[in-house]
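Only a part of the assembly is drawn; its chains keep their places, and the rest are absent.
Should a chain be cited, it is by its letter among A and B, assigned in written order, with residues numbered from 1 in that chain.
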Amino acid sequence: MTYLKNAWYVACLTHQVRAGEMFHRTLLDEAVVFYRKQDGSPVALQDRCPHRFVPLHLGTIRGDQIECGYHGLRFDCSGACVKNPHGDGKIPAAAKVRAYPVEERHGMLWIWMGDAPADLALLPDYSVLDPSSGYLVSTGGYIHIKANYELMAENLLDLSHITYLHDGLLGSPEQVGADQVLTEDEGHIVCRRWMPGISVPGVFDMLYRRDQGLVDMWTEMRWMPPSCFLLDSGVHAVGATREDHGWYYGVHILTPETRYTTHYHFAAALPAGTRLTDAEAAKFAEMRRFAFEEQDKPILDAQQAALGETDFWAMKPVLLTIDAGPVRMRRAIERLIAAERQTAQPASVD
Amino acid sequence: MTYLKNAWYVACLTHQVRAGEMFHRTLLDEAVVFYRKQDGSPVALQDRCPHRFVPLHLGTIRGDQIECGYHGLRFDCSGACVKNPHGDGKIPAAAKVRAYPVEERHGMLWIWMGDAPADLALLPDYSVLDPSSGYLVSTGGYIHIKANYELMAENLLDLSHITYLHDGLLGSPEQVGADQVLTEDEGHIVCRRWMPGISVPGVFDMLYRRDQGLVDMWTEMRWMPPSCFLLDSGVHAVGATREDHGWYYGVHILTPETRYTTHYHFAAALPAGTRLTDAEAAKFAEMRRFAFEEQDKPILDAQQAALGETDFWAMKPVLLTIDAGPVRMRRAIERLIAAERQTAQPASVD
């Protein structure tokens, strides 16, 4: 088991890396420290001084550089040691830390964890979160999941669980048994569910008020490897078209912290015409936070606790039709990781 | 190291499994969920959905069945999956959980952990706890011991420690050096101690008031494999017979939780003629709770901490005469486990 390294992962929200302050987080088992240069651009470095292994975030920002808090070695944004204040001041060739490519986009700080050149074309498109998109962005959130990211990815790609785990909130009973249609689209896996004539789940009851009567509902979840998701979900009157509807884009982004823990960022974007009072917008955000933090997280944490350090497949999971998407995704991740290993340069340090 | 599986263990007290609620506990390293059918009879199932390993106790009771909280698979009392609400609804052959035989007796819920047919003849006789027995049942208790059950079993079978650990409460100084007589009785090991002419330990001072003067005291501890104990202990006037006495049956039952932790249930039954005010009955129960929870438990927990993950015999324990019972018991457990392995069907899933 390892991770796909040559990929963009969300490290944190852009506002979490403030001018003059360091932010640190473990990503894919690597300790990383973030700070901003004087021009405001973000930097990500290995958070461990090569001299005596002290986390660099315990040190000090000096202009565009950071200085280790223990013996004062200084590193620039490329990770090179540029100052050894001791003795003759010579800088050993090995005195450097890894620098990671970073990119700020859609309110998030993305980091490229691999050795191959960072490829911006691979950065997932979450432009619905940008102010210029015209969408209403709902308050998002961050949840620390005590489970492997693939378990959480299964949760997102297979939404059949919303009837059970999120009943009345995101799901409703008549959704059960909905057909799901899987398609692949340039490396993405898309899972569509169409649920005609169902009672309105809580979250849509507010977005699309129908004091009585049934609706048609759809969910279309798109997996963008290795662990980014975009949901298109909504309802309209039975038999109507999308012209008259309540819907939103759900943003769900997973970053492995360790093999057994995951950083989970989520947000939502509602179309411009959506009419919500401030109280309703707050309730919409709270409904989603509740579903993810108080309903999904306990299930995920319990799954990992049951697995322990045992490999997923070694547990011989029973496979159902709803697992078609998750299994295809797991196989795609395996293929991507295997391909990455084959093309890695022999000299790679990874 | 493993456990004797084909045996009855106490899972919990019967009242802990309430109608309409699930109770869950780890027993012999296995996660088990308990609930009651609509007719009140108890059910014990493996507490892990075979689909995605979510504990079933996070789900919902549906009549006599339980429904997984994540994707709604339903299991009946035999552990068979009886409903897959998704897609074509087909139920894979592997979609089942283990069902454990259970039996309610003497106020406790017993569970049979092995693959051999459950044998009620092997259920230890604690009928002194039944209302029909006419005995007065003292408030019992439950203690979570952070030690292997065999360390706690040694504590119970060898009562020479009461002078030191429970001095003034269960023991008194003159008991030291009492002869102990070991006998075997159809697979049980019985350890008898006879302590003539001693001062009265606190617990008997109340049961058998003698404002002054010495008593004769006996303890007869019976081990019923793998980890159930019944104590017959009392005092009478020096040289008198059992007609004039204060005594009780002590019930001590151990269930391994993991290799390093134990569920410990205890109770006591006093003969019908025992005269105790309510306050005295409460004090009797509290004396015993104090002795087991605040005197025995710290010693047991410290023993396991000193052992760590090292095997008991690898520590080369010094053996004394008082260890004759404990050693004989450990050897008996080893023989029982070895015999169980030999007779196990090759197809056994254990």
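Basically, a residue touches a chain if its C-beta (ideal position, glycine included) is under 8 Å from a C-beta of that chain, and two chains touch if they have at least 3 such contacts.
On a predicted model such as this, the values are computed, not experimentally measured, just so you know.
Here 2 copies are displayed; the structure file describes the full homo-oligomeric complex as 3 copies.
FYI, only the chains that are shown with their structure count from here on.
Separating the CA-averaged centres of chain A and chain B is a span of 48 Å.
Contact residues on chain A toward chain B in their complex (touch as defined above): 151, 154, 160-161, 163-165, 176-177, 179-180, 298-299, 302-303, 306-307, 315-322. Here chain B touches chain A in the complex through residues 31, 48, 50-55, 58, 67-72, 81, 84-90, 92, 94-95, going by the rule given at the top.
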